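Take a look at the following structure, please.
Every protein chain except one is present and positioned as in the full complex.
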Amino acid sequence: MNTVANRSIFRLGESETNRVEAFSDGVLAIVITLLVLEIKVPHLSIDDDATQWAALTDLVPTIVAWVISFVFVLVFWVAHHYLFNSLQKVDRGLLWLNGLFLLFMSFVPFPTALAGEYPATSPPLVLLSGTMLGAAASFSAMRLYVLRGHGLIAANAESAARLALRRSLIAPTLYAIGLVVAFFEPWLSIAIQVLVPGIFFLPAKATGETHRSRAPSARD
Amino acid sequence: MNTVANRSIFRLGESETNRVEAFSDGVLAIVITLLVLEIKVPHLSIDDDATQWAALTDLVPTIVAWVISFVFVLVFWVAHHYLFNSLQKVDRGLLWLNGLFLLFMSFVPFPTALAGEYPATSPPLVLLSGTMLGAAASFSAMRLYVLRGHGLIAANAESAARLALRRSLIAPTLYAIGLVVAFFEPWLSIAIQVLVPGIFFLPAKATGETHRSRAPSARD
Amino acid sequence: MNTVANRSIFRLGESETNRVEAFSDGVLAIVITLLVLEIKVPHLSIDDDATQWAALTDLVPTIVAWVISFVFVLVFWVAHHYLFNSLQKVDRGLLWLNGLFLLFMSFVPFPTALAGEYPATSPPLVLLSGTMLGAAASFSAMRLYVLRGHGLIAANAESAARLALRRSLIAPTLYAIGLVVAFFEPWLSIAIQVLVPGIFFLPAKATGETHRSRAPSARD
Partner (left out) sequence: MNTVANRSIFRLGESETNRVEAFSDGVLAIVITLLVLEIKVPHLSIDDDATQWAALTDLVPTIVAWVISFVFVLVFWVAHHYLFNSLQKVDRGLLWLNGLFLLFMSFVPFPTALAGEYPATSPPLVLLSGTMLGAAASFSAMRLYVLRGHGLIAANAESAARLALRRSLIAPTLYAIGLVVAFFEPWLSIAIQVLVPGIFFLPAKATGETHRSRAPSARD
């Protein structure tokens, strides 16, 4: 009977985190898909093949900006996925931090469109780096909050979470640098925006550990 | 066997509320993310940095309107989350009230865009306050409906729900005042729109209680 | 062991219907929320209050079209919700019929915008009625398909489903009439579009029965 009760509580926590995950997934899925709406169909007076190809070539910066932001959102979706997988429940504080994270994420389409319209100029890249900084910093804040003993994280996931927190400070640091250099060297800022997700792609071990953490707590 | 049967019924109710939650989450996630589409990329004939910064400065009211509406939708998403967490099933009446709530919520992007285009003038703020009033009032109506004995609410969640209902009347009252003052003092109306979510951020106790209510009913 | 196996199969079916429901809910939630994007912010050269109010008054037909389509999508979401609740699994045939239904549903924003732009004229109302007819007819086709013995429906839900099928033929019939009269009497077509969801709002018994049908099958 005790086991049933425990399982019920566990499941309650799970269903709670599930709904926050579902809402966040919804927002992130919409952001990632809306990005394409900023690539506008060119309206040409002459529409032979050559003119169309030229118009499409003009869209290359917009498409590059789209890919950068797509990968950015995807990387944070994966990180969000692993973070919430290591939680056994959520509380109001985490809900609001998550809301702040989503505020920055859902702003992404605007500076992305701006960067596509005015490629390699300062203002759009300052705004884009600032948005990415805000998203990355609020994500790190969630990791920190979770570790500050509100009983949100599964006990056996703590050491992995501590490691993940330390690693997760890399992204906001780099985006802060990207924000500053965007004022002087737009291309360097773009390079940083390409680099950061690249870092996330490589080392899968630490966060992978966080991921498997729920199984043991369900097993006993 | 009895326990299994009871649990099945419980789970049925849960899966039912889950789908209404999922649909509502979907709508709210889309609304909150669509808001950004109303921030339009400025098309400039001269695109040096100074002109771009000036154009971005012109967008500040639009961005403020975006943040206000973002927080508005987020606050009601959290409230919706806690309300449906305290339910054991939904019926048709609640489905329609929820539909009315979603009607107002999904209208939000339009007055938000209007308020960004014509900042601090009466008509957009009348429309925005009216939309927020409609959403808040239909949300209170859901709280009331749930308490009117259709067996929707978990027994042990009732007293907390009664408290939450009383508290939930604050928002529509303030938005009604905001609607009236928008005709005369647009800035006062904006102040109210900033204030109301602020109230929701602070006291987490009453609704937190509602939240934990499902555990005991699952335990027996 | 047998019971466990049976439950597993049951759950498998449930998880299957869940994903189709989730995808359909996603599409319907997006459709219902996208509708508002067709209400465009008026761009005024003079922006005093009187001019703004006049411009908002001009938007009334667009807002009426938006409400009609919103209610249309909501009613079909509720109907879809109850239909899939009475199923124990889905097959490919149903997936494709559901796809056809979603094709018509996701087209709704276009004729809605058209009807708002050219109010009470024939072409938009012909297109809108045609789209509603297509959606309603493909929904009835799903009801019919489910009853044609592919083992999709829970045994004890059959009689209720038969009743629901008979009732569900009312909507396509009325929309077919609406389509024809739209060529001659646009207002009569609008009246039908307002009327049909009204019918769905009233009698909750038959479909309510379908709804409860899953409980007994889970109990034994």
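Each chain gets a letter, A, B and C, in the order it is written, and its residues are counted from 1.
Here is the rule we use: contacts are C-beta pairs under 8 Å (C-beta built on N, C-alpha and C of every residue); 3 or more make two chains touch, one makes a residue touch a chain.
Every value quoted in this text rests on a predicted model; they were computed, and no experiment measured them.
Colleague: Touched by the hidden chain, which of the shown chains?
Modeller: A, C
Colleague: Among A:77, A:96 or A:183, which residue is in contact with the omitted chain in the full complex?
Modeller: Final answer for the missing-chain contact: A:77.
Colleague: Touching the absent chain in the whole complex: find that residue among C:47, C:117 or C:185.
Modeller: Missing-chain contact among the listed residues: C:117.
Colleague: Which parts of chain C are in contact with the chain that was left out?
Modeller: Residues of chain C in touch with the missing chain: 4-5, 8-9, 11-12, 15-16, 19-20, 22-23, 26-27, 30-31, 34, 37-38, 92, 95-96, 99, 102-103, 106-107, 109-110, 113-114, 117-118, 121-124, 127.
Colleague: Take the complete complex as the reference. Which residues in chain A touch the chain that isn't displayed?
Modeller: 14, 21-22, 25-26, 28-30, 32-37, 39, 41, 43-44, 47, 49, 52-53, 56, 66-67, 70-71, 74, 77-78, 81, 85, 201, 204, 208, 214-215, 218-219
The working rule: only the chains that are shown with their structure count from here on.
Colleague: Chain contact graph: line, ring, star, complete or other?
Modeller: line
Colleague: What's the rotation angle, in degrees and to the nearest 5, for a C-alpha fit of chain A onto chain B?
Modeller: 90
Colleague: Distance between chain A and chain C based on Cα centroids, please, to the nearest Å.
Modeller: 34
Colleague: Hunt down the residues of chain A that sit against at least two other chains at once, touch-wise.
Modeller: Residue numbers touching two or more other chains: none in chain A.
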